[in-house]
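Left out: one protein chain. Kept in place: all the others.
Lettered A, B and C in written order, each chain numbered from 1.
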């Protein structure tokens, strides 16, 4: 009933016009944007929005910087309107507070909403924000504009609108090639490697998608089904290993989680995804008992080499040796790092640890020599961590961490940390 | 690849818990809502959101009124925060204006966003707003809360997120039965009548859908393919008529447009839908030359019987006769009504005329005896109107109407109006 | 990836040509058929096949009779070729036996295969055989031609090619309307009745489909999920009843099985369907314990009123009373009928009983007043039977019946039959 390619058909037809229109169009891009947030009819609004997106696409870096700066300067709030709304408000007046809320809304928010009316625009706007984030490094005045994108994306990419998909070997190639491109933790070396990660009976890959970007994963997680909790990523990624019957597996290992869209920075999906995948796997494979990660410790080495690590002499010596700390020594360092190093606000220093502990996981195990890749050695001398997701205790652990930064640590790791 | 029923599976599993939880749960609903906009972890947030939705469902009318009132009172803005943000702002400071914007945002907006994280929640929230609109009739203090729903729905139901679907006889029954239920202009008397409207070769039905409400149409339009512009709805709806080869049709007649979701009041889709359907039909059937409506004139009779119609004696007499005005006389009245009667703001008084003229259509023709149904007679003595959509002039006509209320009227209708 | 409507698109395009060709075409239909089994190229073969099918469609009854007779006469085997193949064969020569097999193959088989090359032809050929079966009543010489259809259909509608589908309220209307039309046991009175049978949580409907006839069910079975074995069809079909939670059901009742395609007479799907539905339901609802039918006894009354029933005086009297036999008396008659009445070959006389007992079911229960419909009263004074499918004993019961006509009867029914 639903004609696939319907919207894209329309897009391609509609798209023809502005390209022709372009030739004669001397209207500067900022003026087009001002028009679009003005009183255009819908037909004109659609073609104007499309023209803006198409012309944006062919801008170079400087052009994009100039585009964002014009938006930030010209499409903000209206001082007079805002002042009037402020004057109108008295404490406790909810209706006036709403009027104030809307009066303070920058016109750039409305611009983004109207650009999104073009079929297929959502992915283009996500890409636009990725550009904006790059530009912001050199132009902090763009930060308010970024707040607009982020605010709208939070609303549009609400959990309730996302679809989970099981990615496997029946998935279209156009999606799979993005999995290869977006894997951020343990690089996928090509289609054969990908096949091992999605098509083996004891491997799973799940991702979140948004209906307006159907071939673009937002985030995905890779899962290995195993008997025991694994101690090395090489066991999981090996090309030679024998696949196991998933009906015999006891453990689901989340060994890689990748955010795919730079333009969605700050919009968090990871915790939802992990919990939903736990639900999915429990339903499919009631034999699973343990849900655990095998995670990198990206901050370990930087910490150890820094001022505050308080290493003893033997440890300091190991740091400067060619191999670095290894075995028990490396695990002890990691245990100390993860259980003690904190950021200013009291959160755990290591970003991966912060993510999982914040989600309600327990710091469960540490393994030396677990990731011999260049990055693994550079970041943590190859040490990796297991974070354990125990459904019954997720909420309590989350609350404890959220309230006071209290983390749950297994006795093994506590022993190492001493 | 995409497992259909996936999310609903999860929903049903997740759904089991809160129902059990309900039994022991003494937490008042307003407190649950306050918790939800607070610091809950995601697992707890999801189950709390689901519990709120489930408990809302079983509330009676008074319960819902109380629920809305508690939201309106308790989950507004924070005076202190807002005052600080006002103090912080100076004209021209875009970043402070954004902070002010967010400071003025009522917590009820965030509540609605978090409720929406439950799979399937979007349709339930649309239903919740329909209830709210009913409650507002007796409680105008709920208006600010309605502004929150409307603001979020405008963003969520952005044109770029909608899917157009051609509804035909291969459409699932669960969607078709909603078409029957939602038809608001010319009632569909059952499945046989529906079949004539969607399965005959010279009939089309298109609707907009949102991906989060896949079996709920938002709006739909019914189209008849004909040789000439029709002058009576009875010709179109007749059960006996002979279908024509669509390849021979010259005219596409939009004879019914129905908004389906009371909870989406004020979020407008109609103009987009008509224009997209024009595009679809042009592509499928290049033989089509004319795109026109056959529309009711719901305001005619009320106007004629009112103070300002300025009828002459013969007309006044016709009004009180048993048959009312008919033939040429009725058409003349309709022409005068549609071309002269205005609302306070200068827009055309008849709501259907306002919709089409605002979209850039021309008032093209008038037909007496065109709708002999009870409603047609009651509203307009059976007179109907054609509004003509001429793609080349849509934008100019829209602009003229938007700018100064200028409407485009065919010479025929102008002649009648004299 | 698969473009739906692809083949039918082609069909419609291809279809245009022969219709034009028709006008100038004086070639008699039998000659076209002879050409088609001859040496045409594929393009010509396809358009010839399509022309034959299109011209067949507009033939009246006499025309079709003449068409079949010409096929039967002109497209049989070739005497000379067959005689040569016979002469060539000696006992034990497998290769010569194959040559003989193919030499004896009538050309009408090849004709049917080539007609089937037209997209969408399979359903048309099934319809053609339905016509042929009607014609055969008056023309037994057509029996050999029917053997060709039946032989090919047995091969084409092989179990391995069929798809089972769960028909529910998300099924396209074009399929559902056929369910209404094809229900052969307990008439579906319209869309509301259908909705109760497919959309209630404690009802299921499964059908077999062939990929070349995607919107045409071949056979379907209706299932009610209940706590206990039901004793009356009225309990199942009632519009007022309360649906039960399927997770609480203990029993799946097959209360209606309908063959849909007259043209597939003699190609049996029912046994496969029942067994597959048992598998499906066991997987979905492990709580189910009992799989049983509630079946009509179409042959009871005819048998009782016949010569061989051996009724006693009271029974004879009941037969001629206005109400017929009822209660215990009716059940006893039914028990005696089902356990004793046999056809010439030793199979059970009642066709429904023969079907289920042949499938390996047990005759489990009998209920008076179970089907008060006109047909139910006319056939069996309202008595209905339960046949029990016990997976562990299906094969043994099938074998016993197939080998010697031995049937398995519950002690209850045995008691009644005494």
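One rule holds for everything that comes next: contacts are C-beta pairs under 8 Å (C-beta built on N, C-alpha and C of every residue); 3 or more make two chains touch, one makes a residue touch a chain.
Just so it is clear, the model here is predicted, and its values are computed rather than measured.
J.: Check the options C:147, C:180 or C:199 and report the residue that touches the missing chain.
T.: Here the residue in touch with the unshown chain is C:147.
J.: Where the complex has a chain not shown, which of C:116, C:226, C:339 or C:380 is the residue touching it?
T.: In the full complex, the listed residue that touches the missing chain is C:116.
J.: Given that one chain is not shown, which residue among C:160, C:286, C:310 or C:345 touches it?
T.: C:160
J.: Looking at C:263, C:360 or C:382, which residue reaches the missing chain?
T.: C:360
J.: Counting contacts across the full complex, list the positions on subunit C that touch the omitted chain.
T.: 1-3, 6-7, 9-10, 13-14, 39, 41-44, 72, 76-77, 79, 82-83, 86, 89, 91-92, 94-95, 97-98, 100-102, 104-106, 113, 116-122, 143-144, 147-148, 151-152, 154-156, 158-161, 163-168, 170-172, 175, 211-212, 271-272, 275-276, 279-280, 283, 359-360, 394-395, 398-399, 402-403
J.: State which residues belonging to subunit A touch the missing partner chain.
T.: 169-174, 176-177, 190-191, 195, 199, 215
The working rule: only the chains that are shown with their structure count from here on.
J.: Would you mind checking which chain's C-alpha centre is most distant from the centre of subunit B?
T.: C
J.: Measuring from the mean C-alpha position of subunit B to the mean C-alpha position of subunit C, what distance in angstrom results?
T.: 48
J.: Hey, how far is the Cα centre of subunit A from the one of subunit C, in Å?
T.: Chain centres of subunit A and subunit C, defined by C-alpha means, are spaced 55 Å apart.
J.: Subunit A to subunit B: how many Å between their CA centres?
T.: Each chain reduced to its C-alpha mean, subunit A and subunit B end up 36 Å apart.
J.: Would you mind listing the residues of subunit B that make contact with two or more other chains?
T.: 170-172
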